Each structure stands twice: as C-alpha cells, then as structure tokens.
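Notes to accompany the following structure.
Left out: one protein chain. Kept in place: all the others.
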Amino acid sequence: MTDRQNIDTVLAERDAYNAALAGTRRRGGSWPALLVILAALALFPLVQLTGGNWNYPLHLMLYAFMYVAMTSGWNILGGFAGYISIGHNVFFCIGGYVSGMLLASYGISSFLTAPLAGVVAMAVGFCVGFITLRVRGPAFIISSIALLMVARILFDNWDFVGGSNGISLPRMELPVQYVKIPYYYAMLVIAVASLVASYAIRHSKFGLGLRAISQDEIKAESAGIDTRFYKILAFAISAFFVGTAGAIWGEYMTYIRPNIFLIILVAANMVLMCILGGKGTVAGPVVGTVLLIAFNEFFVSQFGASQINILGTGIIMILALMFFPNGIVGTLRRRGRLPRILDWD
Amino acid sequence: MFEVRRLSKSFGGIHAVNDCSFAVDEGSITALIGPNGAGKTTVFNLISGTLASDSGEVWLEGKRIDSLRPHQITRRGMSRTFQITRTLEDLTVLENLIVQSRVTGIGGLFRKAIGSAEEARAMELLDFVGITRLAHEEARNLSFGQKKLMDFAALLMSEPKIILLDEPAGGVNPTLLEAIVGHIQELNRGGLTVLIVEHNIELVMSISHKVVVMAYGSVIAEGEPDAIQADRRVLDAYLGAQSADA
Amino acid sequence: MPESTALLEVRDVVAGYGRGPAILNGAGITVEEGRTHCIIGPNGAGKSTLLKVVSGLLPARAGEVVFDGESIAGLRPDEILRRGICFVPQERALFPDMSVRENLRMGGYIITDRADLDRRLDEVLEAFPVLRERGGQRAKSLSGGEQQMLTMGRTLVLRPRIVMLDEPSLGLAPRIVSQVFDIIRLLKDKGITVIIVEQNAVVGLSNADLGCVLDLGRTMFEGPADGILEDPRIRELYLGKRAGAA
Amino acid sequence: FAAEPIKVGASLPLTGGFSVTGDKHKVGYELCVGMINDNGGILGRKIDLIVSDNRSDTETAISQYERMINVDKVDVIFGTFSSKLTFPVSAITERYGMVNPIPSGGALRIYSIGHKNLFYFQQNAAEYIGKTVQRTLTDLVDTSKMPKTVAIVRADDFFANGIAAGLLGSEVKLPGSGKVVANLAPGNLANLGMKVVLNEKWPEEGFSDWVTLANSIKRSNAEFLVALTASAEEAVQLTRALQTLKYQPKAIYMSQGTQNEYLDSVGKASEGIMVHSSWHPAAGWKGVLSGKPFGNKDFIAAFKARYGAEPDEDGAIPFALCQGMEQAIRGAGSTDNKKIADWMHARTAADPVRTILGPFHWDDVGLPVDKSHLMTQWQGGELRFIYPTDEFEGTSPILYPKPQW
Partner (left out) sequence: MTDILQILLIGAVLGGVYALMASGLTLIFGVMKIINLAHPVFIIIGAYISYWLFTLVGLDPILSMPIAMIALFCLGIVVYKLIFEREASSAKYSEMTVLLTFAVALSFDGLLGVLFGNIQRITSPSYAVEAVMLGDLFLPKGQFYAGLISIALIGALVAFLKFTRFGYAIRATTQNREAAQLLGVNVGLVSTITFGIGIGLAGASGALISFIFSFFPARHWEWIALLMSLIVLGGMGRLMGAVVGAFLLAIVSAFVGSYFGSTWSMMTFYLALFLILLVRPQGLFGEKME
C-alpha cells in the first residue's frame, strides 16, 4: 500500500503534472522572408533580358503558380471543410471555356475576363454544391468523380464550344522571349491571391467553422454554424480560384478542349499536391505543388517522359502518405520541426 | 418560455417519441428522466433541430421553432450537449470552445478566429472544469470524461438563455461534478433556464424544480421532485430496487 | 499480500499514446483471483489507458504485466483474450447489425468446439431470459440496458478468468445499474475475477472487494474497498462530499 | 571529327490510346534517321533524334515540345501522331517559328487558323477522304448492286469527325468565331444516293459498349457500314462485336485497320473490309534519300532487313516525312527553320519533295496539292490495294459484296 499523502501535496502534484503535460501553442510565420521570396519571383522574368533562353523555367514556374492557385483553392473545400473533391477540374474547365469563348468570339483577352470566369465557376460551384454537399465522406468523393464524368460528356457533346475537338484561340503577338511573361505574372497574381485568401480564411471565424464542419457537422450545426451556407460558400470560393487559373491557362495553351481540363489526372494532381504538402494548412499546397512538379521534372530529365514517371509519382505518393500522413507541413508541425517560414497557420 | 406539444417521431417501426408534451418554465431547472430507450435523447434531437419530427410542435418564447435548422435554434439562445459527446477531434480544446461563440453577419465570418476577449473567457471556463492544461491539445486526445467536461464548458461559451444537458454527469468524477452542479445552479439563479436529462437520480432530485418522466416515448408523470420520487409508476418503470434502498 | 493469490500483477507501467508524453507513470494493480476490483480516479487519470495496456490495445513503454505467472506484455489483444482476459471498453462493443444470437456466438469466437459453444450459449440464455426473447433482433435496436446485458452475456459465453469493464454503469437508468451489479456478482459467483472502472465510485466500491485509486498516472492507493470508502482524504479528493451523505 | 549533330525532336504517343501507331512512327523515324546517318548525315552533320512519349496526352505533348525547343534546343522537330495532338502542338511550333512537318493530323481545322509552317505528309485532309470512298464504290461496284442504305458510326475524334463531315456534307466551322472553313455539301454519301439510316458517335475515351453499338447497327439494317474508328484498337473491337452479332452488310469501310495488328486480332473476320490508306507496298512511288533514289520498294526492303517484319502505313508515313525533311534541310542549306519553310513552300509539281509516298508540294496552309488517298481491302489475310486502279500496277479487284461472317 502506498503511503497516504496529504491532500495539498496531491493537489500541488496535480498542478505540476498538468504543467508537464500541457500542450504548447503554435507560433506564427515569418513575414520578411516571404516578402523577399515574393519580390524575387516578381523580378524573375528579367532574366529573359540576359539573352539566355529561360522560356522553359518560366513555363514551369507559371505552371507551378497555376497549381498553387488551384491547390490552395481546392484546400479551402478539401482541406478546411474536409470535402475531398476529385472533380474540381470541372471548374478549371469552366474557367477556361468562359474566357476562351469570349476570346474566340469577341477577342477580349483572358486577362480581363479571368475574374469573370472565376465568378462563373463560382456560380456553378454554388449550384453543384447545393446538390452534392448533401452527402459527405466517401459518397461525396464519388459524387465528385461523377461530376467530372458528367461534365466531360456534356462538354464533349456541346457543339457550340467545339465539342470534343475543342477550339483554338488567337495568339498573343509578342516576341518569343516575352511571350510567357504576361501569363507568368497573371498566374503569380492568382497564386498569391489564393494564398492570401486561404490565409485569411484559415484565421477567420469562417475558417474555424469550416474546420468544425470537417470534424462533425451535427456538432457544428448545434454550435450555431450554418453548415450548409458555410460549405457552399467554401465550395464557391474554391471554384473561383480554380476557374480563374483555368481562364489564363486556356489562353496560354491557345487551345481548349475538354480533355485538356477534364481528365482525372488534373484533379488528382490537385489532390496529391495538397495532401503531400499538408491538407488544411495554408503552406501545404505550395510545398506539395513545388515538390511534385520538381519530382516530375526530375523524372523527365532522368528517364525521359515515360511510364516510369507515373510509377515514380505513385511511389512517392505512397511513401509520403505512409511517412507524412498529415502532409509534410502538417507532420513536421506535429513533430515541432516545421521551419518558421512555412508556418502560416 | 419553452414548450413541446404532441411531438412524435418513429424510426422504422419503433415509436421513439410518441405524442409527447411538456413545458419548461423560464428560469427553472427541469429534469427529464426515464428508462433507457424512453426517447429522451430523441426529444432533445427534435427540439434542437438535429432530427426532424414526424408531427408536433416546439415553441420557444412564443415562436414555433420546429421547422428551423439547428444553428438557427442555437442562435435563438438554446444550446445543447450530446449524450455521446461530439468533439471536433482535430481542433484544439480552445478552438472547440471558441467555435461555439456567436458569429454575426457576413462580416463576422471574416473576423479574427480567436478574439482575445473570447480566449480569456474560454480559458476561464476551462480552468473551471479543470482542463486548462489541455487548451492547446487536440480534442481527440481527451479521455471520455474530459470530453464531457469540455463539452460543458463549450456550451457556456455561447452565453445561451436555455441549455439542454444530456447526461452531463455520466463519466464525470464526483468531486468535479459537485462543482459543476454548483455552477449550473448559480447560472440558473442568474436567469438561465435548464433542461437536463440525467440518470443520476440523486443529482436530479437535488437540483431540479420540476421533473418530467418519460417512458415508451410519452410523458408518464410530471411534477415536483418529491412527488415524483414517491410515484409508484416511476418507481416501477425507472428507479427499481436500488433507489428504494436510498 | 501473499504472492500466490495474485492472478494479475501490473507493476510500474509507463505508457502513452503515439509520440506523446507518458500518460501512465508507474501505475499498477494487483488483482486477486475470484475477487472484484474497482478502479477509481479523476477524469484523465489514466484508468482507461491502464485497461488498454492490460488488454494489449496499447503497448506499454515500460513495466510488467504478469498474468498467471507469465508476462503478457507485447501480446496481441486476441492472444491476451485467449489466455483469459476479456475487456469491455467504455463504448458498448456490440455488432449493431448482427442479431442477438449472432452477437453471443461471436462472444465464443475463439471456442472452436461447436457443441461446447452451443452448450455455453444455452447456459447464458438461461441466465438472461430477455436475450432469449430477443434472439433474432438486431443488437442496435435494443435499449441501452439490454445492450449492456448482451455485452455481459457475451462475456459469459467466453468464461474468461478476468473480465475488465470500463464504466459499466455509464448512461444506464438506476434500475438497470442495479441489474448490472447483479450480473457482476453473478460473474463473481461463477469464479470470474472482475475489474471495473467506475466514476460512480460509491456504488462501484460498495460492490467490490478491493479498490484502487489512480491519479496522475500513478496508483495512489490500493486496498480493501470499504477502507477506501471510509478514508476521508480519498473521499474529499475523489468521491465528492456528497458521497458522505449517501 | 564532324560538326555538331543536328538535333531533331519528336514527341509521340508511344503509350496510351494511340500507342500502336505511335510506336510505329518512332520506328519509321528511326529507320530513316539511321539510314541518313549511315550515309554520312546532312550537310556533314549527323542527326540526333530525340523521341519522347507523350502518353497520347495533349498537355504532355505540348509540354514536351516546349521542352525540346527550349531546353534540348532542337534544330528541327518532327510532328506527332493524330489530329488531336497535332492541333495544340502546331500552336507551339508556330510561336517559335519552327517548321512542323505533320505525319498525321489531317483535320481541316488545323490548317484553317493561319499557321504558316505546317506541312502535311499525307495525301489530303480528312474531310476529303470521303471522295476516295465515293469513287471506289462508283467506279468498282455495279450500280444495280450498290447499297441503298448506310450506317455511319464514328469515334468522337478529330480525324473521324473530319471524315464524317466530308461523307455527310456538313459545314466545317471554327467554333467561337463561327467562321466557315469549308462547306462540303451535299457530301459523298448523298452523291452515292445512299440514305443514312444510322448516324452515331461514341466518346473518344472510355467507350466499351461495343455490343450495344453493334446491335444498333444491326437493327438499322444498313447495307453499307462506314465505321470511322480513331485507332486500330477500336477497329478490332467493333469488328469483333459485329462478327459476334452476325451483321451482314454488303460492304464495310473503316478509317483504321490497315495495321498488321488488326489482322492478328480479328483474323478471318477481316475479309472484305475496306480501309483507306496513304501507303501500300504495291505502290511504286519513287523517292530520294541522301541525294540518291530511294523508292517504296527500297523502303520495304530496308524495313524488312532491319526489323524482320513487313512495314505498314504507319511506318511508311513517318519515313516519308523524314525523307522530305532531309531534302528540305539539304535544300535550304541550313537548319534555320525560316529557310527550311521557305524552301518547302517553294516546291511545285515540277520540283516536289520526293518520298516513298510519292511527290509532295503544298498549298499556302500546308496541305498537299493534287493527291488523293488509296483504298485497300483485306482479302485472304492480305491488305490488297483496290483503288485507284490506274496509278500503279498490282491493283486487285474489289471483293464485293463482302463475304458473310
């Protein structure tokens, strides 16, 4: 039998025990470093003046910006609210077609119409969300795949927009070394905007509500959160960024057709990048996007583009999920090893 | 202030709630008791809008609320806890509390998630239920009883006018329970209306002003605690031998 | 205490979840064959964690778990079950879509001799006539009390040497609570050693032979149940003042 | 040691839906480049061919040409397979002022958006293939035995839609601006006096319901079936389904199915099926390689010697393309794409590019002038060349009506 302890000792010990086990609060990110990076990105296109051919790096970077924007957008619904959509490229497609058709028919540049394209995507997101957000978990994931398939069939058979053959868009007449720069900046702006939005949401009541929804909707409702409205709003906002990115991408490609946008791999990329980086974190989409694109380039340069590429992506993903189940950002944070520059939550 | 009229709900063939009516007076503590499966939790679910009733009405402060959605009901000042605690597992305990605080208008949506006044209040509540150290812990890591305590603290965050407690004592350590009961009574004196479901009969009898007894989905008795405790039907259906000893 | 009577000896266990801090810091319990034990302690003390360690659901980081003279630390839950330790967790552990009979049959999953199993099933149905009545009904449609009986009945099919129940009275109406403790006595009569964790400490301890107080992840006190009930300090720290009135 | 090699880049669908043909394009390019290098290269420089696999995916194809042009810094590119991939790629090559010689990409729309550096290395745009179908039937089939009804089914694919537009006589429009590129009315089927009893398309990806489609065809009772498949694989699937259901029309024409793989997969069921082609072993075209005559016969011999197998259309076309580009680089005297384009545009009927697919010269948009497709038919497990009857020796008579399954 243990000796009988004094009540006060026990109470004091309890306090000590509690202090020892107490969880620590999160730190904030470091802003100056981010601003430096942003400035560097903004100045990067100047390299074209050096006379070298930097078109491919520019292409890769704007491609990465595009995915940052789409993945952050996706993250608002998939990460914060916990509704994993494998059909978000539908909005990518809608954005591309709205701006693309305006460009092809009236010659209005996508740079002007991209926000409108985003708004249309948002509106469609609103309507779709109204139906599909009634179910959650596996059923929602499946419904998102079905949405993708339905959109594909509809676009393939919609003659007005050129059906499955698509339509080609007028080119911007610029000397070869400058031709990527406008798109570079446009994508950069969208990416930064999506990150800012994502940050703002993450730190707002709305974001907290979404995270509550991702955990337990009934509980969230009874806590006074209008879950239906929150979810649909999240869906619409996330569609906005994906749609805007699609608008610019369409003009950049100078050609739009359903199978550029509506293949499952595009959606998969969004999901993968987000999960790899850390779902539900602000920095996760950036980390995931950069890593995945870097891996992909690595494979292409080492082995040429081939099936090995797909195999490699798959294996990386398996390993990432097994060893970083909360994404790189999420897992590092849990272990307290997250560099401050990535801690935006 | 609050009234349930002829509420019914069935699942498949089971009439979980059957033509159930009772009223809760403003500023009172009313207990809802009854055997397992009597339909108490279902009544809570119907009142708070978590479930849609088959028929019947729910009135709060002179307005019908049975067609409202749960969050609308919460915003009218009626909050509840869950018998099987529902926690937002990935959120920290602090966030679990903050989530319950009131958000107004679209502008409010984009206000800072954790305001400093809210945080102070939340910490105060956590301190009261003795889990301050867990404030930044993810809620999934709490023990059964700790979740119950967190749930209770969170309920108070929204500063409700009426609270529905579904078995708040189950799984909570008796020492702490006393403090909590004391707190509820104090709030009640400040004007809070309480409807409580509880199997801890001693607790029920000591704090409630009125007791409503349910069995098989309907109210079988209603009245002052003493009268209820002496009621044969209640004894048979609910209390059994054990309380006869007490 | 003579060594020979200890059926299960848990000593100086250190355990925690994942990479987290140690929740149990030298907890232990000595379980004597054929006696009923009650573990009490504040919320988050580590009571459930201790049972999880014994049942093999959670690995211990240090310490010994000796059952019947052999160490069972590191074994899988089903292996530990085969040795005769059965654990009923805090959440009711039924198979909701299986019938009552199928649930009972699952209780004897590790019994390969069909005839023997049938005999045991009969015995259990004899002991719980309600279960025979509801044989074909799905487990999830039973009331809380019936579900608890089913859980216990299922344990009886197995005839383990030790049964560990985590808060068996949780959420049950007083009438059913007394039934549950009747069943626990029945188990004891059949020679089964019982360990219960109870927040309803007074009732728990008064139905047990031995008690154990767990706090801060350590065993603070171990001894005869009535001794614990009467100790004023323990009463103040863990049982609540009200307990005195009971 | 000689000068820097000439880098040539090509992105091909080596895997994915177009893999069978894509793979053969690689073989065709490699054979030709290998022979040029054996002959000492061009302008004293060896050729370094870089082929990458775009998995039949549009975005990958685009990105690979970007990469080849900007990172690998290729001097010349060879085109990719299929209209679907060529359409977007042509925008990239145009932007960088690269000549885009196209082995396969016959849809008229590709040539209607004002690109200046495209050169098509087959007989004619897809929309005009119907002419060959029409002439084959009018010239070779007795009017009284001519089918009266026709079912036209097609993949919802660029190329197949192009052929269908010609056969059905639709307008070819640019969506968006709505500009009409060509009005093909009344269409070859109308010219043949046939009534269209079924007009159906299937999605370009993910279609597997061939039995239902075949059942619809059978229910239509059409005497002539036009099946515009986008790939050899689709041709195989459809043939098998039709065979299972014992649909017995008087004639079947397919847009794909000249490949040896087709024969391997359907066997005797191929008997009597007509497929148009750009190339046939019997065609006696005379070409030039490394400044020396190198005709179709030489190609077949070289192919057999190197790969031990019979070549087919999909090996011949890229070979011809490479042959043409060799002449163009040599003619331009440099790998400057501007000069190459000018040289190619300057070709005429009298002074064409000479390849194993015959002579080529192009109009402003890059389509060949004065050439038309061949019609072939599977007969006794061999692809026989049945039309035109007057261009070369070795024409076989048509097998009509198609024998029953």
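For reference, chains read A, B, C and D in written order, and residue numbers begin at 1 within each chain.
Please note the rule applied: contacts are C-beta pairs under 8 Å (C-beta built on N, C-alpha and C of every residue); 3 or more make two chains touch, one makes a residue touch a chain.
No experiment lies behind these values; they were computed from the predicted model shown.
For the chain excluded from display, the touched partners among the shown chains of the whole complex are A, C, D.
Contact with the omitted chain, checked across A:I131, A:V196 or A:A294, is made by A:I131.
The residue from A:I141, A:V161 or A:V179 that touches the chain not shown here is A:I141. Residue-wise, the contact with the chain that is not shown comes from C:E102, picked out of C:E9, C:E32, C:E64 or C:E102. Considering the full assembly, A:I264 is the residue among A:A123, A:M172 or A:I264 that touches the omitted chain. Summary of contacts with the chain left out: across A:I275, A:I293 or A:L342, the touching residue is A:I275. Not every partner is drawn; the one left out touches subunit D at residues 14-17, 19-20, 23, 55-56, 153, 156, 200-203, 205-209, 211-213, 215-216, 219, 231, 233, 236-237, 240, 243-246, 265, 267, 269. As for the chain not pictured, it touches subunit C at residues 55, 57, 76-78, 81-82, 86-89, 93-98, 102, 105-107, 109-110, 154, 158. Within the complete assembly, residues 84, 131-132, 134-135, 137-139, 141-143, 145-150, 153, 156-157, 218, 264-265, 268, 271-272, 275, 306-315, 317-318, 321-322, 325 of subunit A touch the chain that is not shown.
As a convention for this text, only the chains that are shown with their structure count from here on.
Chain geometry summary: the mean Cα position of subunit C and that of subunit D are 77 Å apart. Counting only residues that touch two or more partner chains, subunit A has 21.
Among all residues of subunit D, none touch two or more other chains. Pairs of chains meeting the touch criterion are A-B, A-C, A-D, B-C. Per the touch definition, subunit A reaches subunit D in the complex via residues 53, 55-56, 59, 100-101, 103-105, 153, 156-157, 159-169, 171, 176, 179, 253-255, 257, 259-260, 263, 300, 304-307. Those residues of subunit B that touch subunit C in the shared complex are 14, 34-37, 83, 130-131, 141-146, 148-149, 167, 170-178, 199-202, 238-243, 246. Those residues of subunit C that touch subunit A in the shared complex are 19, 21, 215-217, 219-223, 231, 233, 236-237.
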